[in-house]
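Of the protein chains in this complex, one is absent; all others appear in place.
Going by the order they are written in, the chains are A, B and C; count residues from 1 in each one.
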Amino acid sequence: MENLMFLAPEIAVAATGLIILLIGVFMSPRTKNVLGYLATLGVLAALVLTVRSFGTEATMFSGTVSIDALSQFFKLVFLTVSLIVSLASIKYTENSDHTEEFYTLVLFATLGMMVVASSNDFILLFCAFELASFATYALAGFEKQNPGSLEGAMKYFMIGAVSSALMLFGISFVYGATGTTSIPMIAENISLLAESPIGIVAVVLLIAGFGFKMALVPFHMWAPDAYQGSPSVVSSLLSAGSKKMGFVAAFRVFILALAALQPDWQFAFTILAVVTMTFGNVVAVSQTSVKRMLAYSSLAQAGYIAMAFAVMTPMALTGGIFYTLAHAFMKGGAFIAAAAVVWMITTQRTGDLQVPDHLDNFRGLGKRMPLAALCMTVFVFALAGIPLTSGFMAKVVLFSSAVQAGMTWLAVIAILNSALSLFYYARLVRYMYFLPPEGKKIGLPFPYAAALLLATAGVLVMGLWPEPFLQWAMEAAKVLI
Amino acid sequence: MVKTALKEFAFLIPLLPALAFVITFFFGRKMSSGGAIVPILAIAASFVISLVITLRLLANPGEVISQSYSWFAVLNIGVLIDPLAAVMLSMVSFVSLLIHIYAVSYMAGDPGEARYFAETALFTAAMLSLVLSDNILQLFVSWELVGLCSYLLIGFWFERPSAAAAAKKAFLTTRVGDVMFLTGIIILTSDLLKLAGGFQDGTYLLRFDEIFSYIPQLSALHSNIFGFEVSHLTIITLLFFGGAIGKSGQFPLHVWLPDAMEGPTTVSALIHAATMVTAGVYLVARTFPMFIAAPDSLMVIAYLGGFTALFAGTMGIVMNDLKRVLAYSTISQLGYMMLGLGLGSAIGLEAVGISLFHLINHAFFKALLFLCAGSVIHAVGTQDMRELGGVRKVMPITAATMTIAALALAGFGIPGTSIGTSGFFSKDAIIEAAYLFGEHSNNWIPYAFSIAAALLTSIYIFRLIFMTFTGKPRSNYHGHESPAIMTIPLSILAIFALVFGGLTKTGFMDFLKETFANSFVNLNIGSLAALGRNQILEAAGHESLFVQWLPMIVAIAGLAVAFIIYYLRIIKLGPLASMKNPVYRLLYKRYYQHEIYTEFFSLGIVYGIIAFLSQVLDVIIDSIVEGIGILTVGVSEELRKVQTGVIQTYATAVILGVSLLIILVKLITEVL
Amino acid sequence: MIPLIFYLGLAALLFSIGLYGVMTHKNGIRMIMCIELMLNSANLNLVAFSSYTDTLNGQVFAIFSIALAAAEAAVGFAILMAIYRMHDKINLDELNILRW
Partner (left out) sequence: MRINRLLSFLVVLLFTAIVMVGAFGTSWNTVSELPQNPADQSNIEGIGMLIFTHYVAPFEVLSIVLLASLIGAIYLAKGEGNR
């Protein structure tokens, strides 16, 4: 009999999802607000269970599930994002008839991500990957009266389906060459794959599959559309959560299973990292929709994290893993702030209603919603890598590792990129504080405020006192090396 | 007992203003005059603590305060107060205190008063934390925070488009320097990690004493760049200096500083004259052992500093805006400080002394100049010197204090004695050091720069004085003397500008020499200099009388030129002149011709060309900065079209990406 | 015995046909059908490898992936239906309000 206590966080999330689904059916729309709090509590419980399980190690279910520092760290990332999102969604789903569907899907998506983090077998990895994908496809199109939301969902779905087919195709070659789907076993039987031309094909097919989730150029094309079209809370989940799922899957598959092919994928990731960060930052400059701008900035951030694969030293992996958590707070929070503005614009009916997240709608936000504007400022400064924020710490560790590994040119490109990124982040801050408001001051609803404060706290704590987080990231990196 | 207590409280120096920031930020609006009293009290307390610490250090220079707390991994946060930090701390907190008091009246009635005091309090906290940080990372963090506050304060009146634009420009330009600084830190960190053999418990890698102890090994690391063997130390120090260029407004990143005058005048005085812009100088001084051990770095600094001093001087002469003249003057004086540091290749540690001495003196008289200008602007309502004139009659105290400041800036004093304004002692020290340097290395360019800049300094500052305070009003303004809360800080600063230099001249230098020669760092400058292939002179003898007098002579010459052009011509116009008088109008037109005529010929065609070239250069740098922005936006506009919005394109991109990636990786891994 | 490479060649061909369909068709339903084709060609690979390496994992994987493909199609068609309700058409190349 397996000790299911190791899976307590997953079970908590799944059970909360099922309970919400079950009791939601019997509730009237007015009382359904409770469901949001219930989901938040469930995620919080899972978060506590995860943090308490730090340090335990186990493999379960005939070696298909592996509980280790890496999986625990990423569970922490996913649960944090899920916590922020479900907290903010309390307002978003207010008075909706479909609260239970929304929360069940959010929780199932989180579950999928968590299982990916601890899966040690391609079959489990693929199933969990798809679980997170399907749940988020539906979430992206959750506003089914909104053409933008549906269009984003459609594009997300189509490219996602193509990518998962590519990934499956790649997995089939890995399986064919090694005769197994288990990650440790693949590492043992890698010799044929490493010597044959099919090896590089399989590697790039897998990169395409994971790169879709990570939104690396050129597998990113769905991302700006889906992030812009989806409800902002879902964009937050996509950008801060499911993107990291791609990273943890890639960490496990490439570093643990395909270590023998390191030159191939290391080089591929180097190209992708450089192209992605440059493309993301350059295109973000000319965006007028804030969510779209954040989407492109999210591309750029994925490019920075992908540097971990390109550099591949323990320090780089630590930096990359640390960055995922840092990015979860700052990008998750930034989308929630955008959600708050969209809410304000649609309820106040002032400003550009066609594109509710237009930059012009952020004019004078510092006066209209001081808390949201302040938090947004913290987030964008963190994204730009201003000191005292988590983004700065993450960048310092990651970029130093590149210099230390002798890839100074990569660090220089990354630093130039982050300098460029300030261009559009500062513009957003200028709109919020230096331009006159077009409307009166309104109060920020409690759920948004709570989610924003949570994310801000995360950004600042990680910036001011990064020691424990770096320790955890280092533990997680040790699993890989 | 008192000793231990004081050490314990050193960390309060930046913390108190930070606390004041929090209080003013949240409650300032509900308090009278924007809650100004909170930061004033906090900074006063910081000042008292710093002053006491400085005095104790003065008595016993070895007793450096050093406290470090683990931050994460091999990094730490901490406090380091040695003589260098102590004088900076006292100066920053003192000037900041005076300016806060002055601002109570200056900012009275402004709707953003509370925001103003909150931001300046935060700025002071960040600046103090910058000065007393004991490791390079904390210094960088404060550095960025200082930059952020500067951005907010330049754009304080953000309703004005010009202020918003200036804030943006300042932010972007200094950012270039910051990126270089950060790159330097990253390279330094990775080198140190390599040398120290990875992470080690108990040592704080980026603390200054750790860094300095690795200097010999660092200088042994070389990289090949474009065929030249360059020491890593040179790369790192030049990148640090890159940061200093941005922050201290050195050529060619000086373009933001004149525009920064869009902020309130108190901000210009506090940030863009006395404190923040000197952070770059402080950075170089703080890491001076690295600089002296790095071949060529100090030479670059000397040339760039000297050139900036001269270049900004030429710009100062042609400006008509009161504050802009002062802005260029600041750039020029910062150039002097950098030059002073750069001369360290010949005079060793004394360079830190003379440079910091000038920094402190400059802080007093430049803050004074700005506050006087602010006083004039506040009372008269214009800052265009062509519309001023005769202000002396309505604002006698301001006129007197400003003249004192001008004398200090131009460096008036009697060589060979201890009579003189404070600017005299420090600037002459730098010019004499430049002379020594010339004699030593047969390279007279820095000396030529410094002498020419001294002449220009004298011309532009007395032009300002004569155009503003003497003669007849050239427009209808209603002036009045400022209230006591403004004039008292002016008078205090004026006293300092007059006597500080003379009183502390010798003591100051000796005190600062202790910085790198005490038990905390314990460095042998001679051997470090040898690493950088710099030869340090033995104690220099007395220079000839002519060398001692030359700076004074050019200063007087400058005064004379300004007097002839801008004072005597007013007398010619006569007391009957008025705008209603047609004769005067004719004369007024003639005056313009006259002005062009005299300016052109008395200053000479050479000057005209230099000034023209300077302005052209300025425009070119400006347009490069703008151009990069425009280019980025253009490329961005084109690239975003890739995103056609059609799913089929997206799928094609994915497949094409996969195919190309396979081919590319295959090719490269085969070839390599 | 048929050589393994025949299966692989067939799978690669089927996969490419599916890809070509996704890249050229405008009709959403056809695109989803093409994606099914791609998934099934991967399944073919898995089953072939399973036989030729004498391990059953591949066939288990194929069964899982068939179930996943069904679920994927369900979600895809549901999104298409919602789009059809709104626009009265399922030509996806005309859906481009989100771009640039």
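Things worth noting here:
The definition used in the following text is that contacts are C-beta pairs under 8 Å (C-beta built on N, C-alpha and C of every residue); 3 or more make two chains touch, one makes a residue touch a chain.
Since this is a predicted model, take the numbers as computed values, not measurements.
One chain is not displayed; in the complete assembly it touches the shown chains A, B, C. Touching the missing chain, out of A:Phe78, A:Tyr137 or A:Phe212, is residue A:Tyr137.
Remark: the residues of chain B touching the chain excluded from display are 648, 652, 655-656, 658-659, 662-663.
The omitted chain makes contact with chain A at the following residues, 14, 21, 60-62, 64-65, 98, 101, 104-105, 108-109, 111-112, 115, 119, 121, 123-124, 127-128, 130-131, 134-135, 137-139, 141-142, 144-145, 173, 176-177, 179, 192, 196-198, 200-202. Touch with the hidden chain on the side of chain C covers residues 1, 4-5, 8-9, 12-13, 15-16, 19-20, 23-24, 51-54, 56-57, 59-60, 63-64, 67-68, 71-72, 74-75, 77-79, 81-82, 85-86.
In the analysis below, only the chains that are shown with their structure count from here on.
For the pairs B-C and A-C, the count of C-beta pairs in contact is higher at A-C. In this assembly, the C-alpha centroid of chain A lies 43 Å from the C-alpha centroid of chain B. Between chain B and chain C, the centres computed from C-alpha atoms are 64 Å apart. Of all residues in chain A, those touching 2 or more other chains are 154-155, 158, 162, 166, 224-225, listed in ascending order.
Touching of two or more other chains is recorded for residues 640, 643, 645, 647, 651 of chain B.
The touching residues of chain A, counted against chain C in their complex, run 122-123, 126-127, 130, 134, 137-138, 141, 144-145, 147-148, 150-155, 157-158, 161-162, 164-166, 168-169, 171-173, 175-176, 179-181, 224-225, 228-229.
Chain contact summary for the complex, chain B toward chain A: residues 70-73, 137, 140-141, 144-145, 148, 155, 158-159, 164, 167-168, 171-172, 175-176, 179, 182-183, 186-187, 189-190, 193-194, 629, 632-633, 635-637, 639-640, 642-643, 645, 647, 649-651, 653-654, 656-658, 661-662, 664-666, 668-669. On the side of chain C, the complex with chain B involves touching residues 19, 22-26, 31, 92-93, 95-100.
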